[in-house]
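Below, a portion of the complex is reproduced, with chain positions unchanged.
The chains carry the letters A and B, assigned in the order they are written, with residues numbered from 1 in each.
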Amino acid sequence: MTDNHATAGVPMRWVGPVRISGNVATTETTVPLATYESPLWPSVGRGAKVSRQAEHGIVATLVDERMTRSVLVEANDAATALAAARHIETHLEELQAIVRGCSRYAQLVGVRHEINANLLFVRFEFTTGDASGHNMATLASDLLLEHLLRTVPGISYGSISANYCTDKKASAVNGILGRGKNVVTELLVPHKTVTGVLHTTAAKIVQLNIRKNMLGTLLAGGVRSANAHFANMLLGFYLATGQDAANIVEGSQGTVTAEERDGDLYFACTLPNLIVGTVGNGKGLAFVDTNLARLGCRIDREPGDNARRLAVIAAATVLCGELSLLAAQTNPGELMHAHVHLERHTTTGKDGA
Amino acid sequence: MTDNHATAGVPMRWVGPVRISGNVATTETTVPLATYESPLWPSVGRGAKVSRQAEHGIVATLVDERMTRSVLVEANDAATALAAARHIETHLEELQAIVRGCSRYAQLVGVRHEINANLLFVRFEFTTGDASGHNMATLASDLLLEHLLRTVPGISYGSISANYCTDKKASAVNGILGRGKNVVTELLVPHKTVTGVLHTTAAKIVQLNIRKNMLGTLLAGGVRSANAHFANMLLGFYLATGQDAANIVEGSQGTVTAEERDGDLYFACTLPNLIVGTVGNGKGLAFVDTNLARLGCRIDREPGDNARRLAVIAAATVLCGELSLLAAQTNPGELMHAHVHLERHTTTGKDGA
């Protein structure tokens, strides 16, 4: 290893296990989190404990999945852009054949477009097997764009990527049109767990979620987001599993729902834009491979099944950390005391690691 | 090292050097980037090369710095919330004294508030020396909130953090009111460098920036953002220097300005919300300490000077990667070919690492 070829050793721990059920996986699994912020581990750990006190654990429902890439073409004028858009709509099968020809896994499942002045933004939607699909989508879009430029009159190259995809930027388009795995996680926390483990009440969590996550974010000028710290859990989980962690930017745009139901707490996290994969960049590193195997995502299944399993585990992990932090913030002083205590404690731990 | 106490070894390389000048630092320094996305290294490397062909390199101007925490208090009604807000305005010195009493480094430099129905969101603004300041701000806010609840009539505890801070969420408030280091980087790229190193023209970059970064993001429903991939460079730099990388969510909200000036290219990145520090969580890890030292951020200076130096280096690194990618996207096919080539190349490299 030379001076310039090294690794950044981010502290990593396994916490849990988290109990998960739903339309993708039924499992109890510990989860790895790599982070410099050590209080994250006990926080997620507490949420995991809560999950094990609910009969079905965290019920994770995969709602949708797709990877997108938007290309930009310049047309002679808006009328020509409109004609090009119509051409694309009526030649979908032709475009799908092109994608089949370039990849074993990528499938073109939809195309959306938007016209602005004489510009045409075309947003290709793909399924990409077990890969998160950035590169697969870019390669396919490259061929599709080349094909369109050759066959549609009056248009020329604008850009292979036009920020209408949109990758690693917070926006509204991904949530509305879909990008990545769309996962809803739901947990019915029994009354005695709310009191005994979370040291709070359902009513307090409900109120804090409305005032902080929903209203506070609204006043801050947030976009399609209502949560306390989805980004923290995603970062830790993404680093530990070889994901491109820059995708936490849009991945952390999601919402929390909290309702009191007969004294129990219904707590749900909606994460419409999880970008995860079990193959591709980073997945070949030894520790990543080990981690993915330990999570049960290295099994010989149908293409996409391992990635879907990883997505619901990621989403369940997010719920654990979010629930724990919100509970802490319902009590004056608890957050600060926890941080001061845990950092002293875990720093010692880190020194020994 | 037990099974559960490990590290995630994120591949890291030093690229550059980057030439930097401005109101904080004048230096030529290589920069470390830890990432699973290996094409990032040559991309930033090309930008760094460009910086060295400009007389002053990248001119980085630190415009502002502050760390914030918003607390939430519930008032009896809006009139009481308004009275509380007025109380805070007229007792600023009292609050500043409380902060001085709890920290050697934290200073309360401003307070903003917003009233919604009977709720009062109070946003405290601090300077925090060389720390990014999350914990310092939370500790101080905890004391300030406790003091307010004791001395102002008609209010009660809402939350120690109310998402109006706002931490690790994309929003408008941080850019408008300030949070983190606000850094502008400017680079005048000579005509022959645009052609010879970036293989494009100033006019093409200008047009792509308007259509992709500005318009594309606008159409995607983005918020206070116009760039291609600030998040990638920030992630790599943050991981390599022990920062809390979840702060790339808001840190990557920034803009690119590109103008043709007599054939040269004026290229600027504005990053109003860089959260960086040289002390605190993660900074004690051996490789982080080494990296910070190599970046010249471990020198015995006035409190805050090391963090400011780190901020402008981070910002200059962002510019390098952004410029290089935009240049690539002006040419049909270049991005894909570069990725395919580089990943093959660097994967070999990673195997050897």
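Just so we're on the same page, contacts are C-beta pairs under 8 Å (C-beta built on N, C-alpha and C of every residue); 3 or more make two chains touch, one makes a residue touch a chain.
Since the model is a prediction, treat every value here as computed from it, not as a measurement.
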| item | value |
| --- | --- |
| Identical protein chains in the complete assembly, only 2 of which are shown | 4 |
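Everything below uses one rule, namely that only the chains that are shown with their structure count from here on.
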| item | value |
| --- | --- |
| Where subunit A and subunit B are represented by their mean Cα positions, the distance between them in whole Å | 22 |
| Residues on subunit B engaged by subunit A in the complex (per definition of touch) | 1, 3-14, 30, 32, 34, 36-38, 70, 72, 114, 116, 119, 121, 135, 138-139, 142, 145-146, 149, 157-174, 176, 208, 211-213, 215-217, 219-225, 227-229, 231-232, 234-235, 239-240, 242-246, 248-249, 252-253, 281-282, 284-285, 287-288, 329-330, 332-333, 335-336, 339-340, 343, 347, 349-350, 352-353 |
